[in-house]
Structures are given as structure tokens and as C-alpha cells.
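Note that one protein chain is taken out, while the other chains of the complex remain in position.
And then chain A:
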Amino acid sequence: MSQLNYRTINIDALDPESSTNFPMESLLPANLPQAASASDAASAATQVRQMLRGGDPEGALQTVLDTAPLGGDDRAKEVHLATVIDVLQGIRQGEMTRILEGVCSGDGGAERADCLMKYLYKGMSSSASGSGAQSPKKSVSPQATGFSQIQARNLGEGGGGQQMSVLLSWHEKLVEIAGTGSIVRVMTDRRTV
């Protein structure tokens, strides 16, 4: 005898007009680069770390932002996030403004600024889970909304605290240069990092 609890049926999933069935891929622009794999991200990471060791933090930051796997899979994105955070942590506080001005100017500078802002928010949303095992993902809404950038917020206690303060000081400097428009675009842009 089957017992069906009608209260637990997700009626939105059955309604083609429902907003939960909105095709999110329709928000991706046609010029999205080819999907990058995790090994692509790893080779980019080696290159970037070399530049960082060679004393070229500006070049390292520029390269890591230009090679962001906007069309990549989750694994590639995770590897690349770790590289970006390494670069950000490898730059001294006193040099941040000078380097940011260099990276966010010139051809494609505005896109790099927006891209860095995406990494700052992603870094802040996932900093604690980076050190240990992935904590069980707490979803804000009962159903998956498709907005992958909204994740359970972590207040940065424990190991993530230092990384969080680095990200926050980058955030402050970046807002001075790229403005609030850049923050707004992190929310609208579906080319996630």
C-alpha cells in the first residue's frame, strides 16, 4: 500500500511555467570560452606560481585572471580558485594598490577586475572548507535554486580567519578601483568562476 504524502510533492518541479524550471544556460553568452579541464587549470597554476616566485606578482595576478576557467567544470574551477588565493596571499599589503591599478587598467582591465571580484566572493564563501573535508552543504532555500554562488555563509572562524582578512583587504582595495558596479556584476554574471 503506497502512501503518498501530497504535502511533500514539489509542485514547482512539475510546472513548466515555474521559475524553478527557468533554463539557466540561456543566460550564458555565446562567446563563452571552451570548457577547461582540471589539468589545464593545474598547468596554469604551475606557470602562475613560477611567475610569483620569479618576483612578478603583477604578471602572476594578470595571468591567473586571464586564464580563469569560466566555462570549466567544477574541479577545474576549484583548482583555479586555490591558485588565485595563493597569488593574493603572496602579495604584500603595501603593494596591493599598485598591483591592482596595473592589473585593472589597459586592455581587458575591467573584465579582470570583475573576475577578481568573483574570486574574492567565492573565496569568502568557501574558505573554511578549503583546509578540511567539505562540510555538508547547507542550502539557503529548501530547493536548489540554481544560483550556485549562494552558499552557506561561513564566518571565518578557525583556519579560514587569516585568509578571510586577506580577501577582505583585497575587496576594500578593489572596490576603490572598480566601484560598486563590480559587486553587482558578481551577482548577475552567470559565467561563474
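The rule is short, and it goes like this: a contact is a pair of C-beta atoms (placed from the backbone, for glycine too) under 8 Å apart; a residue touches a chain by one contact, two chains touch by 3 or more; residues count from 1.
The rule we apply is simple: contacts and distances are computed from a predicted model.
J.: Name the omitted chain as UniProt records it, choosing among "Actin-related protein 2/3 complex subunit", "RING-type E3 ubiquitin transferase", "GINS subunit domain-containing protein" or "Glycosylphosphatidylinositol anchor attachment 1 protein isoform X1".
T.: The chain we cannot see is recorded in UniProt as "Actin-related protein 2/3 complex subunit".
J.: One chain isn't shown here. Among A:A13, A:A35, A:L168 or A:V184, which residue touches it?
T.: If we include the chain that is not displayed, A:V184 is the one touching it.
J.: For the chain that's not shown, point to the residue among A:T8, A:S26 or A:T46 touching it.
T.: In the complete complex, the chain left out is touched by residue A:S26.
J.: In the full complex, which bits of chain A touch the chain not displayed? Write them out.
T.: Counting only chain A, the missing chain is touched by 17, 19, 22-23, 26-31, 110, 114, 178-182, 184-185, 187-191.
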